[in-house]
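Omission of a single protein chain aside, the complex is shown with its protein chains in their original locations.
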Amino acid sequence: MADKEPAMFTRSLNPTFSDTDALGHINNTRIPVWFEFARNDVCQLFTPDLDPRKWVLILARIEVDYRAELYFNAPIEIRTGVSRIGSSSFTVSQALYQNGTLGAVGKTVMIHYDHQVKRAKPIPDGVRSELESHLIDTAAFVS
Amino acid sequence: MADKEPAMFTRSLNPTFSDTDALGHINNTRIPVWFEFARNDVCQLFTPDLDPRKWVLILARIEVDYRAELYFNAPIEIRTGVSRIGSSSFTVSQALYQNGTLGAVGKTVMIHYDHQVKRAKPIPDGVRSELESHLIDTAAFVS
Amino acid sequence: MADKEPAMFTRSLNPTFSDTDALGHINNTRIPVWFEFARNDVCQLFTPDLDPRKWVLILARIEVDYRAELYFNAPIEIRTGVSRIGSSSFTVSQALYQNGTLGAVGKTVMIHYDHQVKRAKPIPDGVRSELESHLIDTAAFVS
Partner (left out) sequence: MADKEPAMFTRSLNPTFSDTDALGHINNTRIPVWFEFARNDVCQLFTPDLDPRKWVLILARIEVDYRAELYFNAPIEIRTGVSRIGSSSFTVSQALYQNGTLGAVGKTVMIHYDHQVKRAKPIPDGVRSELESHLIDTAAFVS
């Protein structure tokens, strides 16, 4: 597993038995959930107390590339950074490792959003500079 | 599978692959989800359009007895009725069948609840008589 | 909602309360699960009895574009077709509608796979011609 870049957030978790499927490994649909879990660090830049009533983000798109089988009985480490910042949207890039092996890579397009008027709104300058401090080169996501 | 009593609601669903686990069968934690799905018919007596913003129920307790292994590749039928009606709470009893075999039996204690003041409130008479029309004898939940 | 093309598979489902999240709508992570559910029709071309012990497919990649908020209290219709067929891999394209509105579009790259030797293997001719009969133009996925 490559060294973690300082700009990346890191979270780890342990799978539950219900994360597995009949093929004996982690089911593919759990990876978007784990990536959502790890994006909490990014959401916290927008909503510091993570109170859902103050939520200002929505998802526009996800991509996940599955690189290796994942197992029930070993911890998962997720690395998260920002790979693109637009005026009101940005892209989060994530990689998931188990036993030092790259298991999955993901991209999520998120939009800074006003849930009252249901419209995108520009990312505030303060949050923008925080996002910039987490800009990463996704080429770093290697085994 | 015993004949369905008229007072019971019936819903069916097909498992997804992610409902299975590494033992090759349906994971136990999916059964509470499927029972929640089938309780929609009961919730609709309280909130006819099922709009979550008008929700007036909370859960106090669940019990599930697992009776048989459940498989990915056959439909599930769930039967739902009411087994107890109190002043502000009631109990929903449910059974789940696959290929005519009783797979699980469940009880859920639900409370008619005011989410604003966070307090139980009496079941309205109109809803009560509807609940009464779905009273069942759980002895009917046999293979 | 555009008319369904004959080559598409169609499945429908009703959300459960646990599919919603604190923003009041369906959580984004449920869409990959629902698309997996609807891909059962494609998996059945490879494993007619859907017995997990005979499974010959793995996932290489998923993409989901979220187009509209999805609600708890209305049924979901999913349309599924094949948009690319390679030698051992193929791409499934899917669209999800609620109340006639396009809610999400997805692509899944699947690989015909030998789980014993852990290697891709060519799609058999019989299955290939069945996949071909489900080839669709994803431009048909409009509201």
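By written order: A, B and C. Residues from 1 in each chain.
FYI, a contact is a pair of C-beta atoms (placed from the backbone, for glycine too) under 8 Å apart; a residue touches a chain by one contact, two chains touch by 3 or more.
For clarity, every value in this text was computed on a predicted model and none was experimentally measured.
Set against the missing chain, the residues C:R30, C:R67 or C:H112 yield one that touches it, C:R30. The chain omitted from view is touched by exactly one of B:I62, B:I85, B:V127 or B:A140, namely B:I62. Within the complete assembly, residues 17-18, 20-22, 24-25, 27-30, 72 of chain C touch the chain that is not shown.
Chain A residues in contact with the hidden partner, per the touch definition given at the top, are 13-14, 16-18, 20, 24, 33-34, 36-37, 40, 43, 49-53, 72-73.
Residues 21-23, 28-29, 32-33, 36, 52-53, 55, 58-66, 115 of chain B touch the missing chain (whole complex, contact as defined above).
Keep this in mind: only the chains that are shown with their structure count from here on.
Think of chain B turning onto chain C: fitted on CA atoms, that turn is 180 degrees, to the nearest 5.
The innermost chain, defined by the distance from its C-alpha mean to the mean of all protein C-alpha atoms, is C. The chain with its CA mean position farthest from that of chain B is A. Centre-to-centre spacing of chain A and chain B amounts to 35 Å, using the average Cα coordinate of each chain. Multi-chain contact residues of chain A, defined as those touching 2 or more other chains: 21-22, 28-29.
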